[in-house]
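Below is one structure. I have some questions about it.
Every protein chain except one is present and positioned as in the full complex.
== chain A ==
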Amino acid sequence: MSWLTAFLGWLGEFFGDGANWTGSDGIPARLLEHLEFSALALALAVLVAVPLGLAIGHTGRGGVLVVVAANLARALPTLGLLVMFVLLLGASSIWPVIIPLVLLAVPPILVNTYEGIKGVDPELRDAAYGMGLRGGQVLGRVLVPVALPLILLGCRLSAIQVVATTTVAAYTGLGGLGRYVIDGFATKDYASVVGGSVLIVLFALFVQVVFALVQRLTVSPGVSRRLTIR
């Protein structure tokens, strides 16, 4: 178990070093950057994918295209896409890196929003129209609340993807927690590699907890079956 003692030693070295906790390359600053880049990419992806998914699911047009695109997107290598955009657009701002992050985050949200809306029980939809609701109202008051668990699942899968890709993007010069891992690996500073990796893993788990809470708070008890109707 010699690797375990080495591992714990590196952790102590990384987290115990006071210099790692201050300044623009300190843990708080890097953590905040990671959060900023991930949140920005995810927010842009949600802004694009949710309305599009709602429209396609509600009208039923272009559904096959969405599913094919989502499958194809899974095959795209994130590192290749990042390097391609940075070579094309230069590395003068964060956008050459944010664009591929958004591109990779859109498909899971799009496909789950579409599937969520399409999968709503047609009887429920008919009942809503029967009660006199119009198209937009049916979508907003019935279809979206019922499809919400799937829409949130899409967002959660995208968040996983974005947090991971933001880490990889440190290779092409982006800030964030990936810096510790990439720079540490390049300079054989294993305390930095191990400490940074542990931080990223904790950050990813924290994001999952946030999504679980959001799901709990926003999904109607009737939909999540926490409330059983007898």
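One rule holds for everything that comes next: a residue touches a chain if its C-beta (ideal position, glycine included) is under 8 Å from a C-beta of that chain, and two chains touch if they have at least 3 such contacts; residues count from 1.
The definition used in the following text is that contacts and distances are computed from a predicted model.
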*Considering the UniProt annotation of the chain absent from this complex, which name among "Tryptophan synthase alpha chain", "RNA polymerase subunit sigma", "ABC transporter permease subunit" or "Xanthine dehydrogenase family protein subunit M" applies?*
"ABC transporter permease subunit"
*For the full complex, which residue in A:56, A:120 or A:163 touches the chain that was left out?*
A:163
*Of A:107, A:154 or A:196, which one is in contact with the hidden chain?*
A:196
*In the complete assembly, which of A:27, A:49 or A:86 touches the absent chain?*
A:86
*Based on the whole complex, identify which of A:61, A:74 or A:216 touches the chain you can't see.*
A:74
_Contacts of chain A with the absent chain, listed as residue ranges_ = 3, 6-7, 71-72, 74-84, 86-88, 160, 163-164, 167-168, 171-172, 178, 181-182, 185, 190, 193-194, 196-198, 200-201, 204-205, 207-208
